[in-house]
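My structure is below; once you've seen it, I'll send some questions.
A protein chain is absent from this complex, but the other protein chains hold their places.
Our next item is subunit A:
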Amino acid sequence: MAKDKIDRPQDESKRRFLKYTGTAVGGLVVGGVVGGLIGANARNTKEEAAPAPSGSAPAVSNERDYNQALMFFNQEQYQTAEAAAERIFPADDLGPGAKELGAAFFIDHQMAGMYGTNARDYMTPPFQKAEAYQGYQLAFKRQELMALGLDALNEYSQNNYQNKFAKLTEDQQNEVLAAFEANEVDLKGVPAATFFTMLRNLTIEGVYSDPLYGGNKNMAGWKMKSYPGNQMSYYDAIEKEGLVKYEPQSLHDHLTS
């Protein structure tokens, strides 16, 4: 069945692909790009790894990664964010959770960059009370909301469970997060539900964005969903029945020397 088959680019389809893009190379518009991509594509086909046996959870490598360190969080913020992200997207039989996937590094890096400082958002005052359907209207930058929100998670945990968030049991952590989601928390003026939604969305992004951003370690997030990442062409596969499986590729595979 097509469902279980690993679809490898056949020689014929590759020739076909080169033929199609070749037209563009000869044309006015896309030579530089497609030229490079053809090289990357050929190399990746060779390096294609053996498919994981079906049913087994994709493994995450434990090698030391010197690219992994903090840009924005302090140690406690990192631990809190990591613990919360793991509850939002927990490890289970299907595969790794947010923690193993490096989602907390992703969140840290996002907070350190232009997303964390709302560089491309309209942050000009006056900030006024808004109707719910008028969207985000707070003066908080995401960085500030994140730092205050993580503090609030710990403070709420201390008040209600006499320990830091990262030290609570899974059930307790879920209860804390549910209280934030329901906006039942009022600490230091932190809008709890807004913070929770941001944390939830960042966690999902950290699980499924290209590994270049620090999460989705070894593409294990994608593997759980049978998502093939960055592929050059589905021209020969688009009409096929069932789920066509590929060994995923990330944008790293796109670099040419």
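Just so it is clear, a residue touches a chain if its C-beta (ideal position, glycine included) is under 8 Å from a C-beta of that chain, and two chains touch if they have at least 3 such contacts; residues count from 1.
The criterion applied here is as follows: contacts and distances are computed from a predicted model.
A.B. asks: Given the options "Phosphate ABC transporter ATP-binding protein, PhoT family", "Serine/threonine protein kinase", "Cytochrome bc1 complex cytochrome b subunit" or "GMC family oxidoreductase", say which is the protein name UniProt records for the missing chain.
C.D. replies: "GMC family oxidoreductase"
A.B. asks: What is the set of subunit A residues that contact the non-displayed chain in the whole complex?
C.D. replies: That gives, for subunit A, the contact residues 3, 17, 20-21, 23-24, 26-30, 32-34, 36-37, 87-90, 92, 94, 97, 115, 118-124, 126, 128, 130-137, 174, 177, 181, 200, 203-205, 208-210, 212-213, 221-222, 224-235, 237-244, 251, 254.
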